[in-house]
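Got a structure for you, written out below as C-alpha cells; questions coming shortly.
Shown here: the complex without one of its protein chains, the others still in place.
Right, subunit A next:
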Amino acid sequence: MNQEKDVLILAIESSCDETAAAVVKNGREVCSNVISSQIALHTLYGGVVPEIASRKHIEKINQVICAALDEAGVTLADITAIGVTYGPGLVGALLVGVAEAKAIAYAAKKPLVGVHHIEGHIAANFIEHKELEPPFFSLVVSGGHTHLVRVKDYGKFDIIGRTRDDAAGEAFDKVARAIGLGYPGGPKIDKVAKEGNPDAIAFPRAHVEDAPYDFSFSGLKSAVLNYINGCRMKGEEYCQADVAASFQKAVTDVLVANAMHAVEEYQVDKFALAGGVASNSALRKAMKEACEERGVKFYYPSPVYCTDNAAMIGVAAYYEYLNGTRSGWDLNAVPNLKLGER
C-alpha cells in the first residue's frame, strides 16, 4: 500500500548548457540524476553559445530521459508527474525541454509542472538535508543569478536582494578569461586562488546605496581589468594567483556581508547556499564561519547538486505538485521569469 502513495517526479532541465533528467521520489530521494554536459564544446567559444546549446539539447534529450528512467528502475507508467524548467534561462535551450516535457506528459497522460530554475537551485538543499524545511534564507549564486531569497514556505519566496548588473558567476567567468584561465571561470579561479594571497590587491567591495541587500559586481570586474591593464602598461608581470584570490575574496566578502546583514535583520536561524557558485570553496568556508559565529545552521548542496541538474527541478516540482501547481499545454519558455511569479 505504501508503494502507491509514493510520488515520483520525472524532471527535465535544459535552461543553459546541461541536458539533464532525473527521477525524484517524494521530493527528497533522488532515484536517478543524469546530466549530459556541453562544457567541452562551449570552451571552444569561451562561453555558452545559445544556438549550439539548443542543438545539443535536442540531440541528447531522449537519451538522457531514458537513462534517468532506466537508472531509477522505473517506466513512464510509474511516474506521477512531469516537472520541467521553463525559465529563466536561454530561450532556445529552455524550449527544447519544455516542448519535450509537454509532449511526454500529454502522451503519457501525466500532470505537467513548470518549475522556476532558481526554485530548483534552492530546493537542491532538500536532497541531502532531510531536516531542512522552510522558513529559511538562501543565497543563490550562479552564472546567471545572484539572489538573496527569503524562503517562506515550499514554493513561496521573497527576493530580498539581487544583483544590479553582473551575476557573481558571470564576474568569475569574465575575470577568468581576462587572466587567461578560460571557461568555465568559477572552478578555475577557485583552484588558482588557493595558491594566491587574498589580501594582495585591494579590489573594491561595492555596496548599493539604499538597497543594503543588493549586489553589484561590474565595478569589481572593471577594477580587475584596470589592474591587469595597468600592470601591462607598466610592463610588469602580475601574479595570476594573487589576482584570482583577491578578486574571489572581494566577491565573497560582499556576498557574506549582505547575507549576514539579512540574517541579523530578519533573525534567521537557517541559511542555505545554492547555485553553481555555491560549490566555490572560499565562499562556502566564509559563509559557514559567518553563520556559525551567529549560531545559524548552515546548509549547502554537494557540487553535483550545485551546478545545473534535474534532480533539484524534481524536488521543486514535487512541492509545487503538492501545492496544486499544474501547467497547461500552452506552457511556454520564459527566459526572464521572476522568482515567485507564474
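By definition in this document, a contact is a pair of C-beta atoms (placed from the backbone, for glycine too) under 8 Å apart; a residue touches a chain by one contact, two chains touch by 3 or more; residues count from 1.
As a convention for this text, contacts and distances are computed from a predicted model.
This complex has a chain not shown, and the name its UniProt record holds, of "Transcription regulator PadR N-terminal domain-containing protein", "N(6)-L-threonylcarbamoyladenine synthase", "FAD binding domain-containing protein" or "Alpha-ketoacid dehydrogenase subunit beta", is "N(6)-L-threonylcarbamoyladenine synthase". The residue from A:L8, A:I61 or A:A241 that touches the chain not shown here is A:I61. Only one residue from A:V24, A:A81 or A:A101 touches the chain missing from this view: A:A101.
Counting the whole complex, the residues of subunit A in touch with the unshown chain are 44-45, 49, 51-52, 54-55, 57-59, 61-63, 65-66, 76, 91-92, 95-104, 106-108, 328-333.
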